[in-house]
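Here it is, the structure in full.
Selected chains only, in their assembly positions.
Chain lettering (A and B) follows the sequence in which the chains are written, and residue indices restart at 1 in each chain.
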Amino acid sequence: MEPTTHEASGTSVEPPDKTARICLITTGGTIEKVYDEHTGELVNRRSIVRRMLSELRLEGVETEIVELMSKDSLDMVEADRERVVEAVRAALAEDPRPAGVVVLHGTDTLAETGERIVAALASPPVPVVLTGAMRPFEMKRSDALQNLTEALFATRALAPGVYCVAHGRALPFPGVRKDRRSGTFVRPVAAPAGADS
Amino acid sequence: MEPTTHEASGTSVEPPDKTARICLITTGGTIEKVYDEHTGELVNRRSIVRRMLSELRLEGVETEIVELMSKDSLDMVEADRERVVEAVRAALAEDPRPAGVVVLHGTDTLAETGERIVAALASPPVPVVLTGAMRPFEMKRSDALQNLTEALFATRALAPGVYCVAHGRALPFPGVRKDRRSGTFVRPVAAPAGADS
C-alpha cells in the first residue's frame, strides 16, 4: 500500500491486500551478533534474520532473504561495500521488481554504505532502506526488532529513495551519519534539502 | 520526516532532526490487558502504554499520552466511540498541532471506531492511526510492540488520513475490517479506491 501515490494518482496502484515482496539483504553488524560461549564474545557468524522475522507477524509481505556477508561493519572494506551496492542493484533488476529493499548493516559504517548506494543508484524505483541496531537482537533489551519492523514498514510507506530507518524515523541519504554520543543516526540540517529526493 | 511532501514541494518542510509530537490516545483492548492473579483472567485495568514505550528507542519523537478509557472493545458502546472521536478531534485542535495521532484500541471493534473517525473528520490534517494487538503486550509472544512501533512510524511516513496499521501494513479507512479467521485486518478490494484519500 502506497498511500501517497494514491493521492497523486487518485487511484489505487496496489490493491490493498496484494502481497508485497521485499528483498532483505543481510551483511552482519551488531544486529546479527551472537554470543560465543567459548570465547565469551559477540560475533558475526551467520545471519539470524529468519529468527528475527519469526517474532514478527507480517501480512501481505513476502521476504526474500539474501545472505550476502556476515561482518562487523568496522571490518568492511571497499570491496564489501561494492558487493552491497551490487546486491541492491541486482535486487532492483529482478522481474517482477520487489516492492522494496532492506539492508541489515552494522551501524558504524552504515552511513558510508548508504552514501555509496545513493551515489550509485541515484533514483531507485522503490525504497531502499538501510537499518541496523545499537544492541544485538540476542540481548534482552535491543533495538533490533524495532528497527527491522520499521525498515520493513518503511518500504511500503515511504516514497522511492535511499533511507536510513531506525529509532522511529527515516532519514534520507545523502547526509546521514551515526552520532556515536547519542547512539543513533542523525542528519544535520546543513545537508542540502534539495538533495533529498 | 515526510518524504512525499519533500517530493511535492522540492523543499524539506520539516528539518530532519526536528522533534515530532505524537498524541497517543489509549482506550484499552487486548493490547493493554494484564493478568489478574486472583481471577486468573486477562483484564483491562489501566493503560500500560508507558511500559510499552519504555521498550522502544525513539529519536525525534515526543509522545503525549491521553488515557481515555480502559475497555475491551466488545464492551464499547456508542458513547465510548463518540468519546474517541472527540479525543481525536481535540488532539488535532491543539496548537501547535501534533504530527500525528495514534489510537490504541481493541481489535474486535477497531474498524467500527475507525469508520466513525473517518466519517467525522473527513480529511484530517495529519495521519490518524488506529492500532491494537491480537495478543496482549504482556504475553511473551505478542504483536503489541510491533504494531505500536509501526503505528508510531506510520504517523511520520504516511500522508494525512485515517488508517489501521498492524502486521506490517497500513490500511486506509473506510473499508477496513477484522478478519477473525486469519487474526488480522483486511481491506477487501471491493472498497471504492477513490475513497482512500
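Throughout what follows, a residue touches a chain if its C-beta (ideal position, glycine included) is under 8 Å from a C-beta of that chain, and two chains touch if they have at least 3 such contacts.
For clarity, every value in this text was computed on a predicted model and none was experimentally measured.
Assembly remark, whole complex in this entry with 2 chains visible in place, copy number of the identical chain is 4.
In the analysis below, only the chains that are shown with their structure count from here on.
Here the CA centre of chain A is 24 Å from the CA centre of chain B. Against chain A, in their complex, chain B makes its touches with residues 1, 3-4, 6-7, 10-12, 15-17, 55-61, 134, 141, 143, 145-146, 149-150, 152-154, 156-159, 161, 163, 166-172, 175, 182, 184-189, 191, 193-194, 196-197.
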